[in-house]
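Chains shown are a subset, placed as in the full complex.
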Amino acid sequence: KDSSKPAPGTDGEGGAAPSNGRIKIAVIPKGTTHEFWKSVHAGAVKASREVDVDIVWKGPLKEDDLKAQVDVVSTFVAQGVSGIVLAPLNDTALRAPVKQAAQAKIPVVVFDSDLQGDDHVSFVATDNVAAGKLAGDHVSKLLNDKGNVVVLRYQEGSASTQNREKGFLDAVKAKPGLKVVSDNQYGGATTESAFAKGESLLLAQKAETGAVNGIFTPNESTTFGMLLALRKSNMHKKMKFVGFDASDKLVGALKEGDVDGLVVQNPFNMGYLAVKTMADHLRGKKVDKRIDTGARLVTKDNLEDPAVKEVMQPDLKKWLGE
Amino acid sequence: MNALVVSAIEKSFGPVDVLRGVDLEVHGSEVHAVLGENGAGKSTLMRIVLGLEHADRGTMTVGGKPYAPRNPADARRAGVVMVPQERTLCPHLDVIENIVLGIEPSGPLGVLREKDAVAVATRALALVAGEGRIPIRARAGAMSVADQQLVEIARALAQGGESARVLVLDEPTASLGKSDADRLFERVRALKESGLAVVLVTHFLGDVRDHADRYTVLRDGKVQGSGDPKTAPPEQIVHEMLGRELESVRGEADAAKGGAGYRGEAPGGGAETLLELRTVAGVAKPRAASLTLKRGEILGIAGLVGSGRTELLRAILGLDRVKSGEVVVTAPRGMGLLSEDRGGEGLMLGRSIAENIALSPRGPLFVNPSHTRADGARWISELSVRSSGPDQRVGDLSGGNQQKVQIARLLREDFDVLLVDEPTRGIDVASKAQVLDLLRELAGKGKGIILVSSQLDELVSTCDRIAVLRRGELSASRPATEWDEEKLLLEAAS
Amino acid sequence: MSALASLRTMRRPAWLGPFVALLVVYTIFAIITPEHSFLRSQIFLTMARQSVVLAICALGMTLVIVTGGIDLSTGSLVALTTVVVAKMLKGGSSPVVAVATAVAVATAVGAFVGVCVGRFRLMPFVVTLGTMAVLRGSAIGLASEQKIDCDPRGLDHLLEASLSAPGIWIALALAALVAIVLGYTRFGRHVFAVGSNEAAARLCGIDAGRVKILVYAISSLLAGIAGVMEFSTLTVGDPTDSVGLELDVIAAVVIGGAPLAGGEGSVLGSVFGALLIIVIRTGAVHMGMPSWVQYIVTGVIIFVAVAVDSARRRRTRS
């Protein structure tokens, strides 16, 4: 498979290509190896087939590397693609390259995280603060509004996860019975670093004595790392654990009851809508400035709902050809 | 029977033809001296014999069998071992570990047998250095050059073991004192009598006369002559080496007679004092050294190996810490040191001749590489450094030519006081005479020179005054006319 | 007199410095953590478990650094190993086959690096810099840019914070083995000789190229085993795992008293170095220090450990 080639099935069909060649859209995620981005990719491919455009999928070389992303954007601008769909790693730093794109008459649709300024055409994303609040309310409910809560943050300076952390903390702090005993530790970019941090954090907070009642983690790698830490130290099921994002392992853990809830976004839809919006714009249709893709809380109980199922297990194979 | 036969060996490094068809036959039970100017190709030939380099053409046999070593391990299996010219010990390993390197006695799975190693190594050490002369657990890197040299000879003997046929010694006595050298030659005689063939590369014609059975002279990569050193007159050997007469310069041959030695023009009491030491003591050595050095004089320092001569020079220059006493420098143009360890701290082996000569803490802020190169070329011709030009890497020069580069650097700096440590170590007779004359000439121009040398004849013939260093204590200096070699040796060893 | 002299020339063991540093840092943390909770045995076991990957990698890196080399590909190799194990398990292989294959792949990579360094005399820093990129790319490609999810089939029990988990004992056994090889065999002696003065080693008939090939192969084999341990922890094959691990490993070895110039080093020192790094890391989380303070503390302690060690050396020498 080769995810970077123009999406299969787009060649030779239809004659809708504009006179100056086919529409080519660069899609730039924040990284490529999290399952979240896989789903986005699948959604983008689906849209590209539906609206008959070519897409190039290209993340920064290193996961979550701001400078690398700036460079990727400017390289596409220099190359002269038809449009750019971007999940900015920072709401300010990508302003300059996006402005550059605008000057070169290359429209930009921003998705996943917001970007300041108004050089972009549309913003397609989840409301992260609200999503974090969803997790906070669920933890409060599970703990009956009292107990000690721990947050293992993701990474310094990452806006979307910081919004989720903020939403969670706002919700929890609204309940006087809930106490946040640690919220200054960062799990870092990989599962392994999140795991080591989580393990040490649990020990430091004497979680095995029941001193911790609730845990929140704001993305897939921290959630999985924390899950491993809980399992390895035999503390799973002893406290309420709500994470963010989904993967096979996390869904499995949800079924087993090791995780009590996952806030999931709809990455497939996000990728789909972002590319579709861009294509619409390029073809002269009017598009909305803000498009919400929604987030929902998944628990053991609603796991089998068809709506949830579709969000949780989009058919990646069909779109990515794996 | 011929132990080692080398025929028609050719070797070039890039454009430089180093060996141009060399033939050499070494019999069992003989000491065969290989002589020649610096850069004649002696070391290169020996490295080929040991499998460290590979000849472009030519063949060799050992004990009658064809011999083409790919590496030193092959050579050792054929019974050929060598003490190379440059120091090659592992500085982090101790004496024992260095001696048994590559032949470590070991049991199953390569587990070391420490006791056997100690036995093998101490036996070899005792042969070259006598019992207890060298601490067997000292790290090689922390030992003096002389001690390292002895360890290396011991290593060659140990490596050869019982099956050794050929022992190559490339300038083994260049950094040894007289007693160590004597013991070494005693050893060499015993080995020879037991049937070994010894190839001795040296610049000491006296040693050749006393200890070698035959000699072969190399010049410009070709054999120029051979014979019996006991009957061949030294003038003839020198002529074969140089291709010209050694007239104006004093060779080793007549320097020993004290013939052209410089005498009696020591500067008067009125000459300007350049340097004064007042009971200077270093961390270990020297312990109490006082001396004065005046413009235009050469002060010789004699002493046995390990007496602290090098430390004294380093203390004067401020390279080692001075614990007590005072070094008063009144020389307006400062002091420079010629190191005895040219590879270790004397030269930048990886850089060009010109850059080495130009190395200086002073000078204009901006430098011009082409001037540097021109300057280098001038010094190369001035001191007749055998090289392919000022851009050649110093590491690719022969030992003697490296020494000349080091001297050129000092001369270029135009210091008032020169501290020279073993300036003639490893250089050929002609260059040696040239260097000593140069020192004399510099003194004549008003420099002050402190000359450290293990060659007592050199001291007697070159210096104005000589002081003796004995276990860190410096005697008062006396005019050179009052010394001769025996007196110096007696004083140093007493 | 001679006894005294021999005492003075006796070499101070190289691991003493890092050992003292470890003790001091541990004691400080034990004192300042609230209720001395740092002394709990569970903490101890957790730190032991966390050290396993770092320490096993440090064993191999010690050999490499003693020869005067360096290996920047360790982190990528560990990640690749987790991917290979996961991929094989997912493909239905038995855990034994999966582990054996992954370790064999790692060893082959090391042998390749060794040939480049030992036979073709390429600079180890550059060779392994290139290898690092190639291995990272291979891991990501092999895993199709994703974590590989699979049933760990018991491999997850290899390494746990418990005395009964084999991982910690395997690490100890490997450390003992490498220490014996380095200190008491001909091969070990040759490793030191090559690092100390390669020309001298060659002159004595040692095949320096062969020594290096073996050293890099062993080092990568150990990294492969560390990768299996990492998989045991993660239970997934993670191609983005262990980015920058090599710097921690090198830091451990250097703190352990092995200069990068080669010729010196001790297995015990490196193990203490690895433990020191983990103690600092765990202690910092334990104290609830913000992450930026953790960075600073780690940096300062690396610094102080080496400064003190260097001061001690200088004192001993003069």
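Here are some notes:
Should a chain be cited, it is by its letter among A, B and C, assigned in written order, with residues numbered from 1 in that chain.
In the analysis below, a residue touches a chain if its C-beta (ideal position, glycine included) is under 8 Å from a C-beta of that chain, and two chains touch if they have at least 3 such contacts.
Values in this document were obtained by computation on a predicted structure and should not be read as measured data.
Though each chain kind is drawn just once, the whole complex in this file has A x1, B x1, C x2 as its copy formula.
Everything that follows uses one rule, which is that only the chains that are shown with their structure count from here on.
Averaged Cα coordinates give subunit A a centre that lies 72 Å from the centre of subunit B. Work out the mean CA point of subunit A and of subunit C, and you get 35 Å between them.
Residues of subunit C that touch subunit A in their complex: 37, 40, 42-43, 46, 50, 140, 143-147, 149, 160-161, 230, 233-236, 238-243, 281-282, 285-288, 290-292. Listing the residues of subunit C that touch subunit B in their complex gives 5-6, 9-11, 184-187, 189-190, 192-193, 195-197, 199-207, 263-264, 318.
The part of subunit B that touches subunit C in the complex is made up of residues 50, 52, 71-73, 75-76, 82, 84, 88-93, 97-98, 101-104, 106, 109-112, 135, 137-139, 155, 159, 283.
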